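Handing you a structure now.
With one protein chain held back, the other chains of the complex are shown just where they sit.
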Amino acid sequence: MSELVFFAICFIVLALCLLYRLIIGPSIADRAITADSIDILSDMALILFALYSGRSVFIDIAFITALLGFIGSVVVARYLEGKL
Amino acid sequence: MKKASPSAIASTAILCFLFWLMITGQIVSIFKGEASAQVLIAGAVVSILAGLFSARFFIHEKAFFLWDPKRFASLIVYCCWTFPRELVKANIDVAKRALDPDLPVNPGIVKVPANVKGSYAQAMLADSITLTPGTITMDITEEDDKTYYYIHWIDVATQEPEEAGEAIKGTLEAGVRKIWED
Partner (left out) sequence: MRIIVDILILCSIFFAFAGVVGMLRMPDVFCRMQSSTNIATLGVLGVILGGFLFSLVYLHDVAMALKLLMMGVFYIITNPITGHAICRGAYKHGIRPDNEMECDKYGEDLEVEE
């Protein structure tokens, strides 16, 4: 059972590596994509923790995070296109 | 903006209701026989409201177009076999490129014809192309009755529209055409 937590830690470490790109990213689009990817990776960690603890509340939280990340990315894209 | 027809509203409401059943886990309690009627009625009312407001963005004509056994079967074949195969192939390819020490990329934007009819089929093919790593659809345009995609490709092998289309779309286009043909 405990290997699920280990896998979740792997995902969190990958998300922390992406923070480097978020800081140095030369343009807005870089930062938007990187934020989206960090969102997805932390969602995966949440799902694995939900499987470990057997409580589906964490999956709900992951779903809401995914929804907000999607809306945020689309709003950033509209802003870049100059239509906001 | 066109007004939505009653059948469009009905199919959107049914879709919303099914999604709500899945996401709240009510579908399990229905099968166990312990669902309460109040909760189900509340969900149905909210899905009909959602259908009323959002049907005109989703469905324009022929609301129950996909409820044909042949089309539904080819949709299932597309979702379970044709598309995952291309997805895994492209994923392995891009992962190899990213982990290679020399970083063999050769990016460019090519123009590719799309031989499918109807806006749903075009949107579905564009989404499938975007979802396979290595290619992203950037824009769609029409020139004398033919539709073209502008695709950002990570490894440009050829600039000829037809050959590039063959390399990018592969078996996806035939599957999409089988689903949406009249």
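First chain written, first letter: the chains are A and B, and each begins at residue 1.
As a working rule, contacts are C-beta pairs under 8 Å (C-beta built on N, C-alpha and C of every residue); 3 or more make two chains touch, one makes a residue touch a chain.
All of these numbers come straight from a predicted model, not from anything done at the bench.
Residues of chain A in touch with the missing chain: 3-4, 7, 10-11, 14, 17-18, 20-21, 27-30, 32-34, 36-37, 40-41, 44, 47-48, 50-51, 54, 56, 59-60, 62-63, 66-67, 70, 73-74, 76-82. With the whole complex as reference, residues 19, 22-23, 25, 27-28, 87-88, 91, 94-95, 97-99, 103, 105-111, 126-128, 130-139, 141, 150, 152, 154, 156, 159 of chain B touch the missing chain.
As a convention for this text, only the chains that are shown with their structure count from here on.
Chain B has its Cα centroid 23 Å from the Cα centroid of chain A.
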